[in-house]
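Only one protein chain is missing; all other protein chains are in place.
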Amino acid sequence: MKYLYYPGCSLKSSGKSYEESMLAVFKHLGIELQELNDWNCCGATNYMAINEQSAMSVTSRNLALAEEQGGSGEINLVAPCNACYMGLLKTKTYLENEQGLRDSVLQKLDSIGMKYEGRVKVRHPLDILVNDFGLDKLKMAVKKPLKDLNVVSYYGCQVVRPITAFDDASDPVYMDQIAMTLGATAVDWGMKVRCCGGSMTSTVSDVGLRLNYLLLKEAKRKKADIIITACPLCQFNLECFQDKISRKYGESVNIPVVFFPQLIGMALGLDKKELGLQRMFVQPQYL
Amino acid sequence: MSSTISNMPVLNIKREAELDKNFAKTIAKLAHGEQIYGCIQCGNCSSTCPLSPYMDYTPRKIIAMVKAGFREEVLTNKTIWLCASCYSCTVECPKGIKITDVMYALKREAIQNKIYPKRFTIPAMSKAFYDTVKSTGRSNEVALLMRYYMRTNIFSALSYVGVGLKLLKTGRLAIIEKQMKRKQDFKKMLKDSEN
Amino acid sequence: MSNNKEEIRIGVYICHCGHNIAGAVDVVGVAEYAAKLPNVVISKDYKYMCSDPGQELIAADIKEYNLNRIVVTSCSPLLHEKTFREATTKAGLNQYFMQMVNIRENVSWVNENFDDATEKSKDLVRAAVQRVAFQRALEKQKVPVNPNVLIVGGGIAGISAALTMANAGKKVYLVEKESTIGGHMAIFDKTFPTLDCAACILTPKMSSVKNHPNITLWTYSEVSNVEGFVGNYKVQVTRKPRYVIEDLCVGCMLCVEKCIFKEGKFPDEFNQGLSKRKPVYVPFPQATPLVAVIDDKTCIHFKTGKCTQTCKTACDRNAIDFDQKPEIKEIEVGTVLLTTGFQAFDAKKVPYYGYGKYPNVFTSLEVERMVNASGPTEGHVLTREGKAPKSVGIIHCVGSRDEKTHKWCSRVCCMYSLKLAHLIKEHTGADVYNFYIDMRTPGKGYEEFYDKLLHEDVHFIRGRVSEVTDWITSPEEEGKLIIRAEDTMIGMVRRIPVDMVVLAVGMEPRDDAQEIRKMFNISCSTEGFFLERHPKLAPVNTFTDGVFIAGACQGPRDIPDSVAQAGAAAAEALVLIDSGHVELEPNTAYIVDEICSGCKSCLNICPYKAITFDLEKNKSSINVALCKGCGTCVAACPSSAIKQNLFEDVEIFSEIKGIFVE
Partner (left out) sequence: MQEEVKNNNIQTAKAWKPKILAIFCNWCTYTASDLAGVSRLKYPATTRVVRIMCSGRLDPQFILTAFSEGADAILIGGCHPGDCHYATGNYKCLRRFHLIQKYMKQMNIEPERLRLEWISASEGKRLAEVIGEMTETITKLGQSKIKQQVANIEK
């Protein structure tokens, strides 16, 4: 199993441990990732607000690069960051459906000597793990089952929305299934896809912090030991502002928030450092 | 009491002449779809929206106002800027309206006409992001936040110093970003699309 | 042109159809154009050709101008061919000398460019003028109609239709898939808006069906094959084994009592799974026929072969027969009524409402059983914890008015939600919240019922619920289900904690609708309900003559409408039966002996085995009674010896040439 890999900006900075742990886990499982050469920003959400055409052009350059580097036929491009994943997938889908948009974007690519034929399939690591690799195989690879660990899965918004390429848009279960495969208890909760506010923690912090407060409070009410996420921004918001939130609302909301490959890595018996766990603000005691 | 009554502003009446009859058409085009015409005002978008409690108008009202041509009210209010693009409204809309795309379209329209709320922080963040990517091809959180706080309130940055230091300590802040190789190509493409 | 070299005199009539055609096509221009075409004697345009004066205009012209061919340029032949054929006949001309041109459905309603549409109309008129010259006088075939009728589906529509037909003296076969008739109506407690007890008005009808000398009732049975055509259908019905001999069983329930399972163990379908039944059971006390049934998927005897068969020994009438096999019945009927009903939307398909995840989210059908005195809770509305709820939310439009599930309005949910709101309030005194998008109460006494509810202090919130969840934002929400919706009348999102949620699930086509559709050779509309011949003027007819539809298999509808439709379908069937015969289109194939080379390539092509080979003459021959007129053999004959009435090669070729050659 070999895939092209689009890290995106966050996985090189605040979400560094997402990249570290995913690379380590995938390597351990025999899934090969080859980083896309010379990638650029995915366009993300803020970009669309200024100039959509430009945002989609920027994104399509990555798709074109994937075709340049991925050989012939269908190309699987893995994008772990939810925003990148959604941005790439949305651009790809819109280009397929809207001729006018397609023409203008292709023209822009052409001006820098690139082309895009529509051969790229945008994939999320969750999709790869469950549908390509398989939970049965994952189960066999588990060395240290995560007994008595209550896990809540926080999917965030942009992994199953607006285009649901895998799992369910309002009640996704892939991360829960992975947690169960690792021997942990998947705690069901109603806020799996309830938005963390994205960059609102910086822009309108009152609002951003409140959204995260509600999420953390509910996780604690459901007696979760740990929250797992699949998005660098969700993870950042949920983990890095816990002190601020606790102070603001006068109640402790401290709970470890890790990326799902970090959880997998622990069950596989990988080294803490390899998984970037030393980078976490709140150390998961259990692990 | 009587004096306040005589000074009451006119709030709840709109004359047809004050409406922009082409507004719906413009937005439908910008927002990838005619679906907005099919809105049945069920309010599912407002209900599912995590940000609607903080909005001036609920998303449902925005759609109604777009359809009716309340251009000014729609473009100057905070609702469209509070949209965090979580797409929850879009996937749940029973009429298939791409509400998030409508919000994007309204943001662009507001920026283009320079009528967004001036002191509001979110447009500033969007612009900062845009500029960062434009100059480097990738987003860099340090550069992005620098740009952002320069535009808004430099002092508010102080309240994030704690978080910043922790990030630095755990190696999660990339001060020197690995640069793109074909940056010139990238800039050229962007320049084209801005024309 | 034709054989006897008669002079062809054509009259062309262009219909305005009010503005429908005239608004998009230059009708006067087309009429003027047609006037110049060869053989055309007269060409006219008129406001409404299908009106009496329009038809009389044609008849008068036939006489005055001695016309022998007519081209009517108006709407679809599927709609008005019959009308204009009759008009032609009235003037003494054979009806098959009339040809229709469809410039409404095929032109004016679909083409926007005025000039293009006019051009297209001229092409089509020219083609018809060329074709009609070759058309021949034909006679319809008369075929007798078998007076027996088959009704498929024993819900309220099927029951009503069966009684009407039987009372009119016709022999009725009523086939029902389940082990009892009654359908969905039997599940309901009360019916809106009058709050009649459903069982009280339905049960007498069910027993009338059972006891009617003209009705043969086959429950636990399915139609397995259909052959033939209008007036003469051969139908095969498979009677599934119920392992209880129907004629011997009196429904004493002794077998159920003595079953080796002391308690019910399997979900009771009739009670929507809210109670448990045994492998041998009677679905409900008023089941018709009142005969036990053994479910071979759960019965120990069938699963292991090691049961002491206590049920069998208990039955002093020896009615239990474990060796029963499926039984095939062959019947002949002239008409068929399909009253197969609907199925309720599966609430699990909208996970955001939590059905199957939160125990206290119920479907409306479950609550119907709960409020019923003979239901699983003996008429008490209870949460799964067995407590009376203090607050209940009813969510409308679940699986309706939603592009991701079903686009249509299910028509009955607003009314039954009001009914359930009233009953829940009456039974528990709880705070009841109705979450609706639009309140739809069009019907006699329906709006008045809504008004009654408004005065009963039931809460109404206009807004589609986005989510039923258990995450909380304040302590008083602890342990409750939270319903979140925008109160669109106020413009604020509301979070309402409740003890019980009722999902007003919509109506959808049954899973087996496609199977039935294929068997009876009818069509479904886009959403999957059976397609009527015309939405307004032939709502119970289908495109297959002799097959009629009624009730919710045609689209969502309530009990009064289903009963009314059943009456209409019965009347249509009676018309066919009482006229004694049907006239079939003469579009059958025939063989010109002189040309047939005896190559036999047509023999295997006919799906109806209508073609046989005459060894003596060394030629094929067609049995007209069996031919259905598809024309497949015509196109297959290498020497063009097979012809088809109404669709002769020369007719089609001249039509094609007419389109392109000016």
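Letters A, B and C mark the chains as written, and numbering starts fresh at 1 in each.
One rule holds in what follows: contacts are C-beta pairs under 8 Å (C-beta built on N, C-alpha and C of every residue); 3 or more make two chains touch, one makes a residue touch a chain.
The structure displayed is predicted, hence computed values, not measured ones.
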Legend entry - Missing chain: touched chains present in the view: C
Inset, instruction - Kindly state which of the options C:S374, C:S525 or C:N623 is in contact with the chain not pictured. - result: C:S525
Legend entry - Touch with the omitted chain, as defined above, among C:E86, C:D116, C:E327 or C:E403: C:D116
Inset, instruction - Kindly state which of the options C:A22, C:L254, C:I605 or C:V624 is in contact with the chain not pictured. - result: C:I605
Inset, instruction - Go through chain C and note every residue touching the omitted chain. - result: 76-79, 102, 104-107, 109-113, 116-117, 119-120, 123-124, 127, 518, 521, 523-526, 531, 535, 543-544, 587, 605, 607-608, 628-632, 634-636, 644, 647, 649, 652-653, 655-657, 659-661
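Quick note on the criterion: only the chains that are shown with their structure count from here on.
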Legend entry - chain A-chain B separation of Cα centroids, rounded to whole Å: 23
Legend entry - Where chain C touches two or more other chains at once, by residue number: 352, 467
Inset, instruction - Provide the list of chain B residues touching at least two other chains, using ranges where the numbers run on. - result: 92
Inset, instruction - Going by the contact rule at the top, pick out the chain B residues touching chain A in the complex. - result: 30, 32, 50-51, 54, 82, 84-88, 90-92, 98, 100, 104-105, 107-108, 111, 121-127, 129-130, 133, 137-141, 145, 148, 159-160, 162-163, 166-167, 170-174, 177-178, 180-182, 185-186, 188-190, 192-194
Inset, instruction - Going by the contact rule at the top, pick out the chain C residues touching chain A in the complex. - result: 351-352, 357, 467, 469-473
Legend entry - Residues of chain B defined as touching chain C within the complex: 40-44, 46-49, 52-53, 57-58, 60-61, 92, 94-96
